[in-house]
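Data block below; observations after.
Every protein chain but one is kept in place in this view of the complex.
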Amino acid sequence: MGLALLLVIWLITFISTFIFLAKIWWLPTGASAAAAGIDHHFTITFILMGIVFVAAQVFLGLFVWKYREQNSSRKALYTHGNNTMEIAWTVLTAVLFIGLNWASKPLWASERFDPAKSGAVQVEVTGMQFQWYFRYPGPDGKFGATKPELIDPSAGGESAVGLDPADPASKDDVVTGTMYVPVNREVEVILRAHDVIHSFFIPSMRFKQDAVPGLAIHMHFTPIATGDYEIACAELCGLGHYKMHGMLKVVSQKEYDKWLAAREAEKQ
Amino acid sequence: MQESTSTVSLGHREDSWHGELNFDSRLRRARLGLVIGLIGVLMIFISFTSAYIVRQGLPTFDPATNTLVRDWFSVRLPNLLFLNTIVLLLSTGSMELARRRTLRDAKSADAALSADSRIPWLASTVLLGLSFLVGQWTVWRELAASGFYISTNPSSSFAYLLTGMHGAHLLGGIFALLAAGAVTLVRRPIEFRAVLVDIVGWYWHFMTVLWVYILCLLELAR
Partner (left out) sequence: MATGEFAGHIPHAHAAPQSFIRKWVFSLDHKVIGLQYYFLALTAVFVGMFLSLLMRIHLVWPGVSLPLIGDIKPETYLSLLTMHGTIMVFFVLTTAPQGGFGNYFLPIQIGAADMAFPVLNMLSFWVTFVAFLVLIAAFFVAGGAPLHGWTGYPPLSALQSAGPGEGLGADLWVISIALFCIGALMSALNFITTTLDMRAKGMSMMRMPLTCWAWFITAILGLLAFGVLFSAGILLLLDRNAGTSFFVPLVTVNGTMAAHKGGSPLLWQHLFWFFGHPEVYIAILPAMGLCSQLVSVFSRKPIFGYKAMVYAMLSIGILGFMVWGHHMFMSGISPYTAFGMSVMTMAIGVPSAIKTFNWIGTLWGGKIRFTPPMLFAIGFVSLFVTGGISGPFLAQPVLDIPLHETFFVIAHFHLIMGVASIFGIFAATYYWFPKMFGRMMNERMARLHFWFSFVGTYAIFMPMHYTGMAALLRRYSQYTELAYMHSLAPLNKFITYAAFITIAGQFIFLFNLFWSMKRGEKANDNPWEATTLEWTTATPPPHDNFGGLTPVVYNGPYEYSVPGAPQDYLMQTDAATKAVGH
């Protein structure tokens, strides 16, 4: 039985570690400025915790086999422990865990402590059951007012976000169901939700933030590769949660300007 | 494995066993249980307090102006609330007198003292407690009459919530007092009644202190 336990524990450990190391399934390819740093820290955590994982399981398996009761003459070691070892591994574990976390602080700070720089492309992202809408402020750089009583999701677009036509700043606001941004420029996202909590998740951009009704949450990211990136809702929002998805299209600055101009022209 | 009846130690704890438990140990155990239980109840009201403070300071997003605005408007509390407080304080006084007397009875040599020539402190507490609850209900009616229902605004929601939760707990205390009163009729040993009255007594005082705290929160933390 001791041998069986050792073999099974070791087998499970080695197979699962191998699959991790072979990266058969892994984080999606990163396409934002923050991705490299996040992925690097993920790898460091993975290596350190992987060593702990393998060591613990190896020793567990080894000990249950080595110290199995074989003949009645060997006595078990009578000891209540070892204070030096307790202190040693407490300190080491604390240094490892807290040190690892502290090392991630600059990454977190650049993601979340600092607001978007001026000149960032502003997009207001509104989540509602079960659709994402994206609003651009237009040439005046100001978002027009919205009124909850004007919200009408069935009409789509501007009515879905409840845009108030009476506000002059609303005239040039563009509302779309697909998110376009130019590459290599910081994007400031202002997250809102109409009904329940949703969460705006773009796996490739390493971007995730809950959209909370009653709040307007400012976040930012910088896409560094053009392409189409899926957006998923990452907070249970009702029966349509699984199909509340969108698309982020990262294009060149010229294409972005062309696209936005075309949307503005449609409004006339 | 040894039968060790020959080395019997007589220094065992008497109070480990129901039948052998003496009055002082039973009282101490019951009081310990009460203190622990009250910590649990306290956490409920600490949660409500933190919700109150958070809600008070919380700005909410006004889409019409695209800005954050404050929407806490303190509800004015009817003066009856202060009269009720006095009633509750009186009831805590009569409760304490009932508690002390029952303890004295339990500990005294002639435990079977008759109750007829004595002031019914326990019954007074029940009456005062019920008056307090009726008074709280009247306060609710007054609030509703001046247009403040539980859903009117956040301040009124908390006013109803805190008074209601406190009232529910006090009602529980009243039932316990009625049980203590009923126990005399069923002729259980005086020690049993004394422990019950002592526990309810401390519980009652806690409810009074809690009420004063709630009043201060509603009145002062506006």
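All chains are identified by letter, namely A and B, in their written order; residue positions are counted from 1 within each chain.
Here is the rule we use: contacts are C-beta pairs under 8 Å (C-beta built on N, C-alpha and C of every residue); 3 or more make two chains touch, one makes a residue touch a chain.
Every value quoted in this text rests on a predicted model; they were computed, and no experiment measured them.
The undisplayed chain touches these shown chains across the complete complex, A, B.
Only one of B:Arg55, B:Lys107 or B:His205 touches the chain withheld from this view, namely B:Arg55.
Note that of A:Arg68, A:Lys117 or A:Lys258, the residue touching the chain absent from this view is A:Arg68. When the missing chain is restored to the complex, the residue among A:Ala31, A:Val121 or A:Ile151 that touches it is A:Ile151. The chain not shown here is touched by just one of A:Gly162, A:Pro182 or A:Pro223, and that residue is A:Gly162. The set of chain A residues touching the chain not shown comprises 1-2, 5, 8-9, 12, 16, 19-20, 24-28, 38, 41-42, 45-46, 49-50, 52-53, 56-57, 59-60, 63-64, 67-69, 74-82, 85-86, 89-90, 93-94, 97-98, 100-102, 104-105, 107-109, 111-113, 128-129, 148-149, 151-154, 162, 194-197, 199, 201, 203, 206-210, 212-215, 217, 230, 232-243, 245. Hidden from this view is one chain, which touches chain B at 1-5, 7-13, 15-20, 28-29, 32-33, 36-37, 39-48, 50-51, 54-55, 58, 60-61, 63, 71, 149-151, 154, 157, 161, 165.
Keep in mind that, in the parts below, only the chains that are shown with their structure count from here on.
Here the CA centre of chain A is 48 Å from the CA centre of chain B. Here chain B touches chain A in the complex through residues 60-61, 63-66, going by the rule given at the top.
Those residues of chain A that touch chain B in the complex are listed here as 143, 145-148, 162, 164, 192, 214-216.
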